[in-house]
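Below you'll find the structure, written out as structure tokens, and then a few comments.
Shown here is a partial selection of chains from the complex, left in place.
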Amino acid sequence: MMHLECSNITYSYPGTDHKVLDALTCTLSRPGFHSIFGPSGVGKSSFARLLADLNRHTFLGKIEFTEIQTVLYSYNLERLPGWSSAGAHLDKVVAKEKEALKQELINIFELSPLLGSRFHQLSMGQQNRINLIRYLLQTFDLLILDESLANVDEKLRQAIILTIKRIFPQKMFLYISHNLMEVSTFCDEILVFGGGSTGKSYGTIQGQNCCSSEAVDRKKVDETMLEIMNAF
Amino acid sequence: DARELTYRLKWLFNASVAGDIYAEDKGYFTKAGLQVKIKEGGPGKDAIKEIELGQTDFGVASADQVIRALEKGAEVVVLFQIFQINPLQWIYRDTLPQITALSQLKGKSIGITFGGNDETIMNTLLAKGGIPKKDVKIYSVRFDFTPFLTKKVQIWPVYRNSQGVILKNRLQAEGENVRFLNPADFGVNFVANSVITSKKMIETDPDIVDKFQTALLAAWRDAMAPANQESTLASIAARDKDNNAAITKLQLLATRELTGTQNFGSIDKDAWIQTEQIMLQEQQIKRPVNIQDWLHK
Amino acid sequence: MLFRRIYQFLLVYFAGISGLLLVKLLVGLSDYVIPGIPLIFATAGETAKGYFFDVLNTLQVTVLGQVISIILAFTVGIAGRKSSWIGSFIKMIAYNIQAYPIVALAPIIFILLGDGFIPRLLIASMICYFPLLLSVLGVMSSPVKDIEHFYIITGKMRWQLEVKIRAFENLSKLATVISGSATLAMAGAIVAEFIAADAGIGYSIRIALYQSDLAKILVALFMIGIVISIYQGLLESASERIQKAWAISSGN
């Protein structure tokens, strides 16, 4: 079955001697909506960029993909080209056979009124959404969402996460977010990156992995949140 | 024979090419059964190269060009010599005493175009006058006359029948008079422009060359004839819109003097030989080219 | 824009003339060194019309030459943007040819191309294209990461798209350079005419110089200035309109 295994990853940016990742070992053992969680600057984005393009970086340790061919990395500062509307750009990068899926996602992402606008005319949350939707319409096995929904309101974000879980049960996602409750509620395996500038620690915590807002058991979520908090 | 021939001049259309313009304008070529197109010259144009490349059939080149080309294996033949007196002379204000002996050049500031004919000629003049280079102030000439106009340089090279006329006129308007220093007066006969064609042309189409030469010579002779002055001026005016009639007329008079009136168009063999010798002396060429062998009968 | 250009040009031109006249007055130079006002007017009366048509003639070469150099600069700039060997090689050729002053290359050009319209056009384009090339190279070799990332990681990047993204992000820079290159093309055309042609304002300037007639040159400069101001102004207005159409005003 699809899984990802990292052992003893140590990584520094070229020209620096600060270890951004220090002997990171972790496993994501199945498809699903997983997460990386941890304080600002702990190395989440660095790790994600490493996974997305192994060849561009030099690091110590081993990363093994099983049944994962295509890894995509999306982040919240991306932009679309400015010469035509967001909708036109979307049309360009989506294959014909995904038309139905595209329409469904556009509705859930509440993007239909915005498709005629140029990217720079959109609000930040709107930009986040139009960027993410185009990734979802590509071919991939593992998609990393690096704060890709950081500027979207919680309600809509929740709807989007639930949709992704429903539509892509066979794919692996790695959701990087600073919203503890959201991560605890909706994610499956949560890689917790802990420790600040001194030492680093890594661990995996099982999230509630809820698949609808009704299914949320607030108490259990609280437990998970506590577990994560203590992992630091 | 309706073959279209081209004839490349050395310089712009003005009174200094009066005969060439006259020939085309008055149908001398057509009358000879030739179809000739004359093309204006300029600083970037080289008739010898064009002849070799087959881009033109006849052309005008200066003697030094011809000699240099011969040295490098080009095969061009001189048909006739337009100017009996080299138009390349030096202008100076009459506030200087008239130069009657070369020794008078001592201490003067003289313009020469480095690399140009005037350098060769002036060097020869100085050598002839026994004046060491350090005894004159040589000034490097570029394409504008400011140093002469502002009196920074006393003696300045000009083409006697074109710029020479214009300058003289302009200075006269300000009440200044000028004189010209003609190297020929001091025994330096450096040949100027001649009409040339390729050796091949002479071998393959001798009658065309003959007809061309005859027609052009006739045109020059007629253009220089005082009787035809008005119609010559009209032909020039149709081509040269940048000079006014008065200047053109003066230029034509000057040109007439330079082409000579008796031995019109004749090749001054001695002058050619002297030219070659000067160029050898001045190391413009490294080996003799026997120029006399390349002068058309 | 257009009227401002003309108006500004007149200001500069008359400031320049006044400066020259001042020098004339102060140093006490005669009319044949620096022409006085009456002479300038007389000369203008004689030559202005002819020069105007000469400049229009030159403008034709300018426009065509500019179009060619833009095409050339973009072709070379796009091909040379990669830091590959070929890219660096193309850049190198472009650079080297530029270092050779046209006056030295001209004889070779004439040998290979004969005379007429083509070498005139070629020289005009050669003078204009290199500065364009520099800008195009600068723009084309700096990635726009936050836009390109998606296309790269999904394997959708084509060189056409890369070029389009980079051009669009630097639209105003490129527009400045392209409309500015009009004056370069004009200068190039004039130089070409000066060296080689038998038409155009460059040719007329050569004759005036040969006659050492500064008054004529001043009239020619006036005509060049007025025509280039109009052309420049039109180009700028057009480029503004095109930018707006393509981009809708960008930025918040």
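Read from first to last, the chains carry the letters A, B and C; within each, the first residue is number 1.
Note that in this section a residue touches a chain if its C-beta (ideal position, glycine included) is under 8 Å from a C-beta of that chain, and two chains touch if they have at least 3 such contacts.
What you are looking at is a predicted structure, and each value in this text was computed from that prediction instead of being measured.
If you count every protein chain in this structure file, you get A x2, B x1, C x2.
What we mean here is this: only the chains that are shown with their structure count from here on.
Computed centre separation for the pair chain A/chain C is 51 angstrom, with centres defined by C-alpha atoms. For chain B, the set of residues touching two or more other chains is empty.
Multi-chain contact residues of chain C (touching two or more other chains) are absent. Put simply, chain A touches chain C in their complex at residues 52-53, 72-75, 77-83, 93, 118, 120-121, 131, 134-135, 138. Per the touch definition, chain C reaches chain A in the complex via residues 146-147, 149-151, 153-154, 156, 164-165, 168-169, 246-248, 250-252.
Across the complex, chain B is touched by residues 29-33, 46, 50, 106-107, 110-111, 114-115, 195-196, 198, 204, 206-213 of chain C.
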